[in-house]
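With one protein chain removed, the remaining protein chains of the complex are shown where they sit.
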Amino acid sequence: MKISKGYKIIMYSLLGLFSLYFVLPFVWVILSALKTETEVFSYPPKIFPEVLQWKNFVDAWSSQPFGVYLKNSVIVTVMTTIGQLLSCSLIAYGFARFDFKFKNTLFVLMLATMMIPWDVTMIPLYMEFKMFGWINTLKPLIVPSFFGSAYYIFLLRQFLMGIPKDLESAARIDGANEFQIFYKIFIPIMKAPLILIAVLNMLSVWNDYLGPLIYLQDQSKYTLALGLAAFKGVHDLQILPIMSITLVMIVPPVVIFLFAQKYIVEGISGSVK
Amino acid sequence: MRNITTKKTKSYQLVNRKVPYLFILPWIIGFLVFTLGPLILSLIMSFYNWPITSEPTFVGIDNYKTMFTADPQFYKSIIITLKFAAIFVPLNLAIALILALLITQPLKGMKFFRTIFYLPAVVSGVAISIIWGWIFNSEYGILNYLLSFLGIEGPRWLVDPKWALLTIVIASAWGVGIMMLIFYTNIKGIPAELYEAAAIDGAGPFRQFFSITIPSITPTILFNVITSVIGALQQLTLVLLLTGGGPLKSTYFYGLYVYNNAFKHHQLGYASANAWFMFIVILVLTMLIFKTSSTWVFYENEVKKEGKKGRRKNENIKRI
Partner (left out) sequence: MKFVEFKSVFFLLIAVMLLLVGCSSSAGEKSDTTKDGKVKLRFATWDVGDDVTLQQDMIDKFNESHDDIEVVLESYGSEYDTKITAGMGAKDAPDIMYMWNYPQYKDALEPLDSYLEKEGDAYKDNFYETLWNYNSADDEILGLPVGYTTHVVYYNKALFDEAGVDYPKSGWSWEDLQDTAKKVANKDSKVSGFAFSGKPDPYDFEMFLWSNGTSYVDKEGNLKGNLNSEKSVEVFEMFQNMAKDGYAITTEGSGTTEMKSGKVAMFVYGAWGLTPLKEAGIDYGVVELPAFKSGKSVSILSSSGISISKNSKHKDEAFEFIKFWTNEDANKERIGFELPVLKSVVESEQLEQDEVKSVFYSMLEQSDGYTPASFIVEDWSKVSENLQYTFESMLNPSTLMNPKEALNSAVE
């Protein structure tokens, strides 16, 4: 297919325009992270730092036990991603590919769990985790993911609904059992949305800060997001550490995204035919 | 009667009745262990006066009565939140879809743009609020400084009640990358043959978009509509950190109202009543969207194969 020049120009200018909105605040973060305190706040704003302050990163990283935080963040992120992938693929498959009694009721109930305001269930949940002896451990952050999260189940179900029914009918008639159908036929098809879910989950867990704030206590258990928030006091905002740790923290999700892109690009029906 | 049994039901007869429940069992366990208890407890709490630091006392339906009859902020917050949702949800969906379409263009450099659009979604909420606070500061902020070069005196973004809501919309649309990615994954899954066939039929890009792309991604549109409605109605982090509900309570969203009642005023019982009201509202809204969805969402597995044109006309659709 030939693409006209005018079309190209329109497309690129649109892309450029949106890029400005998305990237400019970001560029400002990068520039700020490399400035001195005086330069950051000066007015009229200094666009470029006189000397690039790479030591801001070193100072920020060494001001708290960020190595420990990193380890905790990685544990939580990896474990929850495994948990979500295992559980959500099963559950979404169950909702999307079968007819059974109470299916709709259960599905609505599941959706409803997305709508519960966090503020009021948080304290009861805290009590429950305390009863389990999980407070000040990473378990409250990890274990629930093994039972699926409504958001990802719903998302995956929407993708699974888009696959023709004949697929498993044929396999059933050939005598394949349900788990084989799920595992051998559907998992490969679902690769793109599963990777998508993995990416989204990593992102939200990596940056989650209210969960760790409520359930963790001493610094040896903190995650990166919590360490980042600890630069913000009631009266004092430590801007340089915040900016540099923010930049450090986005590296892993972006790298993972760059790797995941390849699979997401394949789309879902790539392997259906 | 046997002869009219369709292929579909035949296939289902091969499935053991317990099997579907086995698949969703993890969720059922999780729901019973982690969700049901706190949910019921919060409902019970809504009938108590619970100042958090001391013991709760039973007050019957007083919390609900106060909320509906004696608390003007309750209604104000609802209206502000609905206004925000009405602007934010369609705008966000549109931007996400446009971006997703842009990055599927067969042009060079798409990997780069894809990453750029996704980038802001990666930044943690704490940092986002600080960045935007900086940019939007009306006296010494960057945005108004840049605008001054164009000879424009920028508005007082976070100080003028007329502008504050819009400012929040601008700041929250920054994280649209996730929704874009979801659309993108779906669009990428549309079989290329459909487009090829349409092109042979002489359909231009616009026709192709409306007759192939949109119908094919209706399942994720439904998903994005519902999740962004929920997200908009529960929006808290940004207003909490960026505006604190101001100026003059113009961004005092319902989420912040509940949060403040719970954590600032220590009225956990009252906050529970607030939260349950919103819970019911969102639930009803979601059900409504789902009800209407049967007319515009097309699922491949519920449609007989009749070629792409027959898709819309199919009556054999059972949905929730």
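For clarity, chains are labelled A and B in written order, and residue numbers in each chain start from 1.
As a convention for this text, a contact is a pair of C-beta atoms (placed from the backbone, for glycine too) under 8 Å apart; a residue touches a chain by one contact, two chains touch by 3 or more.
A quick note: this is a predicted structure, and the numbers were derived from the prediction, not measured.
For the chain missing from the display, the contacting residue among A:Trp54, A:Phe179 or A:Phe259 is A:Phe179, taking the whole complex into account.
Among B:Asn260, B:Asn274 or B:Ser293, only B:Asn260 touches the chain that is left out of the view. The chain that is not drawn here is touched, among residues A:Leu15, A:Ile91, A:Met122 or A:Ala260, by A:Met122. In the full complex, chain A touches the omitted chain through residues 36-38, 40-44, 63-64, 86-87, 90, 122-123, 126-127, 130, 132-137, 139, 143, 146-147, 175-180, 213-214, 217-219, 229-238, 241. By the touch criterion stated above, the residues of chain B touching the omitted chain are 16, 19, 22, 25-26, 29, 33, 51-54, 133-134, 137-140, 156, 158-162, 244, 246-249, 260, 262-266, 268.
Here is the rule we use: only the chains that are shown with their structure count from here on.
Once the centre of each chain is set as its mean CA position, chain A and chain B turn out to be 16 Å apart. If you check the complex, the residues on chain B that touch chain A are 7-8, 11-12, 14-17, 19-24, 26-31, 33-35, 37-39, 41-42, 45, 95, 98-99, 102, 105-107, 111, 113-127, 130-132, 134-135, 140, 142, 145, 174, 177-178, 181-182, 184-191, 199, 216, 219-220, 222-223, 226-227, 230, 234, 255, 258-259, 262-263, 268, 271-272, 275-276, 278-279, 282-283, 286-287, 290, 299-302, 305, 320.
Chain A makes touch with chain B in their complex at residues 1, 3, 8, 11-12, 14-15, 18-19, 21-23, 25-26, 28-29, 43-45, 86-87, 90-91, 93-100, 103-104, 106-125, 128, 144, 146-148, 151, 153-155, 158-166, 168-169, 172-173, 178, 182, 192-193, 196, 199-200, 203, 207, 209, 225, 228-229, 232, 237, 239, 242-243, 246, 249-250, 253-254, 257-258, 261, 264-270, 273.
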